[in-house]
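First up is the structure itself, then whatever we jot down about it.
All protein chains but one are shown in place.
By written order: A, B and C. Residues from 1 in each chain.
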Amino acid sequence: MSKKVLDALTAKFPSAIVRTASANGDEIAWIKRDDLLAVAKWLRDDPAMAFDAPVFCTCIDWLDWKPQHRPPSEAWNETKPRFTVCYQLRSVAHKHRIRLEIELPENDARCASLAELWSAFNWQERETFDMYGIKFDNHPDLRRIYLYEEFVGYPLRKDYPKEKRQPLVRRDDLPINPIKGQHAPKLEGNK
Amino acid sequence: MANAGDLSGLKQLVLGRKDVQDLSDTEQELPPDLMTVNMGPSHPAMHGTVRIVLTVDGEKIVKSDIHPGYLHRCFEKESEHATYTQVFPYTDRLNYVSPMINNCGWAMAVEKLMGLTGKLPKRVEYIRVIISEMSRMTDHLTCIGASAMELGAFTAFLYFLKSREWLYELLEKISGARLTHSYVRVGGVAKDLPADWDADLTHCLDKIVGVIDEVEVMLNNNKIFRDRMAGIGAMTRADAIASGCVGPIARACGVDYDVRRDHPYSVYPELEFDVPLGTTGDCYDRYLVRVEELKQCIRILRQCQKQIPDGPTMVDDPRCSLPPKTDTYNTIESMIRHFKHIMDGVRVPAGEGYAFVEGGNGELGFFVVADGTGRPYKAYCRSPSFVHLSTAGALIHDHFIADVVPIFGMINMIGGECDK
Amino acid sequence: MPAGLAIVLAVGFCGLFTALAVLVGPKATNPDKLKPFECGSEPIGSPRGRYSVRFYQVAILFLVFDIEAAFMYPWAVLYNQLSHTTGPNGLPMISVFGFTEMLVFVAILVVALAYVWRKKAIGWE
Partner (left out) sequence: MGVELSTTRLEDAAKWAKQGKLARIPEWGRKFSLFTYPFVTACCGMEFMSVAGPKYDLARFGAEFPRFSPRQSDLLMIVGTITEKQGPALKRVYDQMAEPKWVIAFGVCASTGGFYQNYHAMPGADQVIPVDVYIPGCPPRPEQVLDALIMLMDRIQDGRGHSQLRLKREQVIASGTEE
């Protein structure tokens, strides 16, 4: 039933659509980065599409992606884009769904912000920026949402180690104090 | 006379506008400074994990800046380092008020990628519906009880806590743990229901029906409760849809959307239940929608008790089920299969998929990217609490500080799910 | 119970416990302990800002009606002694004088309440 969504989309924006797929029950459309705003506005305002409800916005980091039982050509290499930003939309009236995916290169991880079209994406784009470092242009206030401002780096990227902590506060008499980076003075018995 | 003139001139300067005589009583007072107050992370109404920087003019909130993230426990990073089966304990702690629904959501997402969605034995589907509806009841009982307590109705809190204890006991008998069950597996459930679960559930539901009626008598027409809840934090239907609201909050605004009915999964098509809808979308409607949903859960559970068939509790697909114990100890192939299944986890074919269930707070979805190994490449949780918290800023605008408490109580923002 | 003894007992009881707390309780202050408590986060802005006058208004109105309620207690305790007539069964009759006395007292304050209500001093708008 949602197959017609993809057909209507490719009919309307033949140049903007890189490719489409219908996998695991979801309709996916890969969109070029520059036409994203136009496609999204059309999807929301067109009565036949009526995608008025946002579902989620996240990003996939394809660094050293090697799917098993698949031809080696699908594995990731430096020439391929590293990030893919995914917007999932759904229509309350027609009850169909679509996922827009935008492929972004590693050095220029920029994407148009859909916060003006659907207010839910305001916070979800801030979360994607906080976790993956994707900069959304003309987003109302793009700053970290989960982590504290002093945090350096983007933790959900594949190259960020899981247990690399950047502590804010520690007890001063800890045996190993990560903030002061040295062992606490040995308590040589209180006088 | 000179200084009298200066005095009126000074007042003119200070008030800046009209002449002093024709100002009304209230306008004559000097405009007060706006005070910024922290409604911080460690506050009973904030469920301990949200900080709001409120700019208030006296008691009225002029501007608010919400800071979530105090309970960000890195669900995605942890699940990238765990096998598909090891992710279940992490999903328990996402929405820890209704943990079973998270388990079912994650299991469905992985089964969708493996193409097992419709092939599970009927008994597994019924068990999953039963434990999900019981978990939804504990979610609504805790939400209404806690927000009633925050408004002063401590008795309603204790009544609902008592009934939640009965449910916890039964869930503990089923899964072994009161809160963090980790009971569901990919392709089935860990073990079958206990022998006397039917009688216990009937006994438990009869008692809870009585408790719900008592609390409804106490709260529904209680003047204080209604004044604190009606008209507070109202949200229009269009705002609800545009800001991605789902679940009881969207239904309170009149958005007729329930995943169990609009995108039927599991055995919900065989069960009849109706979806309560509110009109004004304020806190009182959210309360009424949740109470009505409690009754619908009881109705579903009673139908499931009658319709549940017998049968295996795990799909007999070798990829995701353990070999029976007798084979494991006798044949080397089962031994290896058992070992590989435990150590490498369920091998999910490469691909990406998004599956969603009706959680306690609405559409709870898992977006999974699999790369063929036993560990998820990416496991994103679409959490309704995070979306509802983003609308809280608009809801508390122009309300009093005391109104933030019922609004946050009725949004039912759960820290684990909101900050993932 | 003579009033003097009651006062002495009251002051003595409170004094005893405050003294106990001061003597037995340990004293350990550090700069962090003296900062205002704002739910665990760094306090923003100073509490010395200019408040809206409404706070003061609501406090004064509360004081007025609270004292009115406080005056009702001694009246209620002495209510039986107020009546001069005894009923047929020997019990004191409901004293019209005592009741009207309190009625007048409350009526005066109801006028004040009506004025305050009309000027919308109680609400927050």
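Everything that follows uses one rule, which is that a contact is a pair of C-beta atoms (placed from the backbone, for glycine too) under 8 Å apart; a residue touches a chain by one contact, two chains touch by 3 or more.
Given the structure is predicted, the values throughout are model-derived calculations rather than measurements.
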Checklist outcome for this item: Only these shown chains touch the missing one, namely A, B, C
Checklist outcome for this item: Given B:178, B:191, B:226 or B:299, the residue that touches the chain left out of view is B:178
Checklist outcome for this item: In the whole complex, of B:57, B:78 or B:317, the residue touching the missing chain would be B:78
Item to check | Sole contact to the chain not displayed, among B:58, B:89 or B:393 | outcome: B:89
Checklist outcome for this item: Residues on subunit A facing the left-out chain by the touch rule are 146-148, 155, 160-171, 174, 187, 189-191
Checklist outcome for this item: In the full complex, subunit C touches the hidden chain through residues 24-28, 30, 32-33, 35, 37, 39-42
Checklist outcome for this item: On subunit B, the omitted chain is touched by residues 40-44, 47-49, 69-74, 77-78, 89-90, 92-93, 96-97, 142, 146, 158, 161-162, 164-165, 168, 178-180, 415-416
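By definition in this document, only the chains that are shown with their structure count from here on.
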Checklist outcome for this item: Max Cα-centre separation from subunit C goes to chain A
Checklist entry - Taking each chain's centre as the mean position of its Cα atoms, how many Å separate subunit A from subunit B? => result 23
Checklist entry - Taking each chain's centre as its mean C-alpha position, how far apart are subunit B and subunit C in Å? => result 43
Item to check | For subunit A paired with subunit C, centre-to-centre distance based on mean C-alpha positions, whole Å | outcome: 58
Checklist entry - Do you know which subunit B residues sit against two or more other chains? => result none
Next on the checklist: Among all residues of subunit C, which ones touch two or more of the remaining chains?
Outcome noted: none
Next on the checklist: Help me check something: in the complex, which residues belonging to subunit C touch subunit B?
Outcome noted: 38-45, 49-55, 119, 124
Item to check | Contact footprint of subunit C on subunit B as seen in their complex | outcome: 25, 29-30, 32-33, 35-43, 46, 51, 53, 57-60, 400
Checklist entry - In their complex, what parts of subunit A are in touch with subunit B? => result 23-26, 28, 52-56, 58, 60-61, 65-70, 74, 86, 88, 92, 95, 99, 118-120, 122-124, 127, 131, 144-148, 155-156, 162
